[in-house]
Structure formats: structure tokens, C-alpha cells
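Complex shown without one protein chain; remaining protein chains in place.
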Amino acid sequence: MSYTIPIGPYHPALEEPYKLELECEGENVREAHLQIGFNFRAIELIAQSRNIIQNIALFERVCGICSNVHTLTYCLALENLLGIEPSLRAQYIRVIVAELERLHSHILWAGAAAHILGFQTLFMTCFRLREVVMDLLETISGNRVNYAMNAIGGVNRDLTDPQTIRDGVRQIQKAVEGQLLPIFTNDPTVRARCAGVGILTKANAIAWGAVGPTARASGVAQDIRQAQPYLVYDRFEFSVPVQESGDVLARILVRALEMVESCQIIEQALEQMPSGQWKGQLFVELPPGEAVARIEAPRGEVFYYIASDGSEKPLRVKVRTPSFVNMPTVRLMLKGATLADAPLIQASIDPCYSCTDR
Amino acid sequence: MNVEEIRQTLGIETPPSQRTDGIWWHIAGLNVCHMAQYLIQNEARLITITAIPDGKSECRLIYHWDCQGQLLHLSTLTQGRKIDSVAAICPAADWIEREIHDLFGVIFNGRETSPLVLRASDPSGLFLANIPLDEEGKE
Amino acid sequence: MPSWFALLIFPGFLYAVPMGWLMLWLERKILARLQSRIGPPFYQPFFDFIKLMTKEPLRRASGEDIFYLLLPLLALGATVGSLTLLPILPSSASAVGDLVLFVALVEVAPICLVLLGFLSRSIFGQVGAIREATLTIATNLPFITALIALAYASGSLRLMEIASNAPLATRAIALLALLFCLPIKLRLNPFSVANAEQEIYQGALTELDGWRLGLWELTHAVEWVALSGLIASLAVPWRSGQAILDAILFALLSLVLVVVLTVIAGATARLKLLQASRFYWRWGFGLALLALVVSLFL
Partner (left out) sequence: MSIWEILAENLRQGVVTLRYPQRVPPPARYRGLVQIELEDCVGCASCAYVCVSAAIHVTEERETFCWSYDPAKCTFCGRCVDACPTSALQMQAECPPIYHCAGALAVTYTRAYPRCEGCGKPFKVATQILRQRAYTEVSGEVETLLRLCPVCRQKEAIKSMVEARRIKEATR
């Protein structure tokens, strides 16, 4: 029996609207079509009618989960254009917030994956752990979701209580190593659902320009933090986990190991952090010209392009989010998979539909 | 990444400008297919393509490449709002080109573009429509 | 004991409906506590039922509603009917071949569910119906084999005689095989494939709303009582002779089964259709076959 089954735009397995149309043969998927744009807000266009400082808050709203990386990349691009560099303390604070956000994003994703697997207890375990990192971010920034930490040339809030963060991060590392990793890799029911499912070959990952954990799980060792270190990432010792198998389990593993690395980075940053200036400056105008910036977000490389004609408003801002390049690979993973695997496979790249649509 | 080699292979005369955020190169009549083929052979990754309206009828397209960790930005102008598609050579360009078609109405020669972020009934070129956004952000 | 008592009072409606709600609540509460959550108060399933029954339902094509009314009622009636056959009290009506009748009645609900899924004309309902049908077949092989083993070992098709006569070894293995089948019949993890929310919404129930869903939820609650009751009533060979004591023992045993099933559900992810079927054909059927072999040679 052949039929087309729609997943989305609104579906329990999707956090946000997008549509996956699966042409099925029995329980097997023959072909998949992706439709995006349900969350299209034309943020790039709106940015052209706002001044550069308003735009920081605007780009914070590109994504609900990785809000900080967007303001960070935007501010880095502006700083490239202005030719300024934030103080060392501000850079360390940015790194700490960025890594905490990576922890948050990965834990949230692990929870979402567990939910899609129908593993309620694991979902609850992940989301309970997520509270720990959210509390840390709330202590630092005063908000659980949109941290508003980045300003041009600095940060908005100082980091005054390193011990709380250190304790929280240690708790997270312990839980990731002691609970999430063993269950995701050893639990028989989870293994049965994840191993060998939704394979993305290395060749395909390269051809489609996949980034972040999706690429690293397919054996493409690329991480902007090491390839072209920004902020103070060249001062930390950390490794980039790479898996060769390219299946859902590999993507889970890459993220879980990355969380441990992030904890290590935060510990090192707290250790090394110098005292001093951290505040940003208030810029009203930009010099004419263009600049780009890119960073390694939880989901992969975020890329910003800014062009200015010398006024207070940017001429054009281009946002390239990691999900935008990762999502087309879902089609390749889905071909030949079973219907039951489809929600898990589409979730395994950690897609962010709002990011993709902007 | 060997800048001189790229320059010779693509037959470019203008010199590039080297900045902290990569190498910027504006090339008037760039053969984008040739560029894509050459860079992909050299293990470069297409990050994205940025389109910026240039005058009333044209668009400047910037191809952002990651050449083993280094950024290379090659820009060129469309001709009659048309440019060759690189999607056949570089699958990563597929969605990017579709989005540019949606937002700026650029036509990519040698491929079909179906709407990506817009719905099928919407006209392309949304960002050219000059929608006045007042302070409240309403259309 | 008159049969109207069994049907209406114990273990029929008056017992089965509150007990079913209690079981649904216990399932949710245990799951919550296993996850360090508060969980719902004990009256929650009752409130859910009232809420569903009083909701304004969607308008359906004329003639469609009759199926949404009849199929759950049929399933409810059949499931309560199967309950009355359970050998709980020594005075329970036990007829020749009531084991066969029990199997027939307890299978009405899944068949109604498959029909509801197909009737709903929703793609998710149909996929859910296919899954439900596939799983019913997969699980019934060990389910019926285990019952045959019990019947053979005790030399009777009467549930009462099976309960009192089945030899220990066969009884233990066969009941374990029956217990294996419960997660699928009650659509629990790791075999909640037919109502996999993240894949096909509520499967066959996707299009049900208001009282249509309420009626089905009621049936589901009674299904819990009937299926856990089967194992609970067959597990104990002796009856005290005092109706109250026997009833309480039966109820407690049923609740213990709910706890066991819930803990397993809380500790597992959902498997796929093929994996679930394979599990039943290999382990479930293997166990049931073992029970049969044991009953043949011991």
C-alpha cells in the first residue's frame, strides 16, 4: 500500500511548524519532501529598518533556544566592521555564556529526542538537568531564554559569582557522564531505535555542506572553535568529538561528548578569567563597508554578513543559520527509513525551524 | 588556500582585499560554475550566498566559501537579474538559491526554483517590495 | 451468584469502572513518582472522563456518529462481559469453554479500535489501525498459546478449573508469557506502537473527540481491569471461600500488576513495529511454547 503521510506543520514531534511529506510504502519511506517557511518573519528585512543597537535585541529573537549565538555573531560582525575588540574579561564572559548555552541546547535536544523515542523518564531526566543550566544562565543574565548578554564591544552584565557556575557545571558534567551517556548508548530499547538509523554518509555531508554535530557525526571534523578560533577559544584545551558511523546514535554521542568538553571549557575559562573592564560601548553609527563573522553554535556554524552605508541602520544583514544547511540532509537520511524512524531522524540534526525561516 | 592559484585559474585581474574576516574579491563577470567547480575540487565548502540589491534592477551576489578554515568572499553582479546556478555542482546551493529567488527575484539559469520560505502563491522578490515598516513594526 | 450481579456489581460495572480509573491514576502517579514529579490526584481520570463527556464534539457527517457510539459501547460491553467470566469468587458462574469465550470477548476491543481507525478516514487513524492489527496478531500467538498450555495442563477449558488445577511450573511460565502480552494489549511502552504520539498522533483514536473519546477511554480503563484481572485470577490456586477476602486479594494482585507494567513502561523507549512483532514472535511465543512443552511432559 502506498500513501503520503504528512508530518507537520503541526505535529507532536515538532517543536515548531514545518512540514515533512513522506511517501510511504507500507511502513517504509520512499521519498521525503521538506517544506519550510511557516515561521518566516523577514527578520533580515526588519533589521534594515532598525538601528544597530535595536537589532541586537531583534537578532536575539531569531531563535528561541540558541538566542545568544545570534547576538554574539552579530556583535562580532559589527566589531569586525568597526575594527574594535572587546576587553579580555568580556571575551571570557562571552565564552562562558556561549558554552552554557551549548550545554542547554544539547540537553534540551537530548530531552526532545527522548520524547520522540517515547522515553518519558529519560525526557524528564534531561529536562530536570536542563533546569540546572537554565538557572545558571538566569543567575548570570537575569533571564532564562533571551539572555541579552552581548553588547557591541563587550557584555551587558558582569559575571560575579564564579563558584555557583563551577558547582552547576560540575553537577551537569556528572549527570551527563553518569546518566545521559550510559542510557543513550547502552539502554537496549534506545539502542534498538538509534543504531544504524538515518545514516548520512561522509560524502553527502560534505556535498550538502552540513555543519556542526550533524557533520561531525558523519566523520567531517570541522569546528570553527578550532579551525578559526574566535574570542579566546585558542586559550583552552578541548577536543572535538567526531564519529564515523553517521547514524542517529553517532549524532547523540557527538552531542553528549561535546557537553563534557563544554564543561571543561567553562571550568578553564572560570580559572583563567582576568578582572577588568567588561562593559560595551554605545555606537550610533557604522562606518561604510561590509564584514562577516561566524561562530560555532550548538547546532553548527552561524554566519552573519553585515553591509553598511554609514548610517545608523544596516544596509543588509544576512543570517545563515546551521539548520538551514543541515535540514536538506534530512531528505537523504529519510530515504529507505521506516515511518516510525522519521520523527527521530528529522530531529536528530537538532533542526531549528525558526532559525531556518528567520 | 593559494590566492594566486585561484586568481590564475579563474582568470581574474582585480586584486583581492585581505581583511581580518577573510579575503574579499569583487569580480565583474565571474563564471560562477567555474568557480564552484574549482573550489569544490579544492575541498572548499559553500557557506552561503548573500544577495544585496545593486541599483534598481541588479543584485550583487557574494559567494562565501570556507577553504579549510579560511574565508573567501567572491562577489559578482547578476546580469539582467540572472545568474548561472551552481546547485548542480554544489548541492548545498540548492536551498540558498531558492531563498534568493524568493526574496530578491534573482533567476538562476539552468535550474527550476520552487518557493522555499514563501508559499507557492506568493510572488518572488519579497525584499524588493519596499514594505514600509513603521516604528511599531506593523506593515 | 446470579449473573446480573457479576455483570453489574462485581467484577462488572460497579467494580470495573472505578477500578479502571484507579488503575489509570495509579499508572500516571507511579510514573510521576519515578520521575520525581507530583503527579495527578486520584480523582483525575474521573474528571477527565466527565470533561470529555461534556465537551461539545465536532460535527460529523450524519451516520458516522452511530459508529463512534456503537463501537466503543460494543467494546465496553464485551470487555465487561469478559470480566464476568473471571474465576475470582468460588461462586463465580463458570461454564464449559468460558476460556474460549473470554478470549473472544477480550479481542472485541482491539477489533473495534481497528475499525474506528479505518472509519475515521484520517491517514493517521489508518496507519494506527494497521499497526494495531499487526500487533494484535503478533501478540495473540503467545497469548493464546499460553492459554492453551494452561488449559491442557489442567485438562479443562473452564477458567475456574484452570485456576485451581494448573500445575505450578506450567502456571508460572504461562502467566509470565501472558504478562509479556499485556503491554501491547494495553498499548504501553515499550510496545506503545499503535498510539505512538510522536509518529501518528493517537493512531486509531486521532479523530475521536468529546464523548466519542470519553467512551473509548472508559473502555480502555475496563480493559486494564480485565487483562490484569485475568492474570490475577489465574495466579492464585486457592479461594478462601469468603467473597470479600477473595475480591480484595484479586484487586490487590491486579494493582500489583499495574505497578509492574508501569515501572517497565517508565524504564523503556518505544520500539518499532517490526521490533515489537519480532520480540513477541521470539520471546513471547518462545515462552508460551515452553509452557506448552512443560504442560505436555510434566
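Going by the order they are written in, the chains are A, B and C; count residues from 1 in each one.
Please note the rule applied: contacts are C-beta pairs under 8 Å (C-beta built on N, C-alpha and C of every residue); 3 or more make two chains touch, one makes a residue touch a chain.
Keep in mind that what you see is a predicted model, and the values were worked out from it rather than measured.
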Point to revise | Residue in contact with the excluded chain [from A:48, A:179 or A:226] | key: A:179
Practice item. Please pick, from A:143, A:239, A:277 or A:311, the residue that touches the omitted chain in the full complex. Key: A:143
Review point. Given the contact definition stated above, which residue among A:90, A:151, A:165 or A:307 touches the chain not shown here?
Key: A:151
Point to revise | Of C:37, C:51 or C:282, the one touching the omitted chain in the full complex | key: C:37
Study note, to complete from the structure: By the document's definition of touch, the residue of A:80, A:125, A:173 or A:308 touching the omitted chain is A:125
**Study point:** Touch residues of chain A, complete complex, unshown partner
**Key:** 50-51, 53-58, 60-61, 121-122, 125, 128, 135, 138-143, 146, 148, 151, 156-157, 178-179, 182-183, 186-187, 280, 282
Check your understanding: What residues on chain C make contact with the chain left out of this view?
Key -> 33-38, 263, 266-268
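Convention: only the chains that are shown with their structure count from here on.
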Practice item. Treating touching as the only link between chains, describe the layout with one word: line, ring, star, complete or other. Key: line
Check your understanding: What is the chain whose Cα centroid lies farthest from the Cα centroid of chain B?
Key -> C
Exercise for review: Could you grab the centroid distance between chain A and chain C? Build each centroid from C-alpha atoms only and quote it in angstrom.
Suggested key: 44
Check your understanding: Approximately how many whole Å separate the CA-defined centres of chain A and chain B?
Key -> 24
Exercise for review: Pull out every residue in chain A that's touching 2 or more other chains.
Suggested key: none
Exercise for review: Note which residues of chain A are touching chain B in the complex, please.
Suggested key: 36-37, 40, 42, 44-46, 49, 77, 80, 206-209, 222, 227-228, 290-294, 301, 303, 305, 307, 315-316, 318, 320, 324-325, 327-328, 357-358
Point to revise | Parts of chain B lying in touch with chain A, wherever the complex brings them together | key: 19-22, 24, 45-48, 50, 52, 62, 64, 68-71, 73, 90-92, 94-96, 103, 115-119, 126-127, 131, 133, 137
Study note, to complete from the structure: Within their complex, chain A touches chain C through residues 3-6, 11-13, 27, 114-122, 124-125, 128, 187, 189-190, 192-193, 338-343
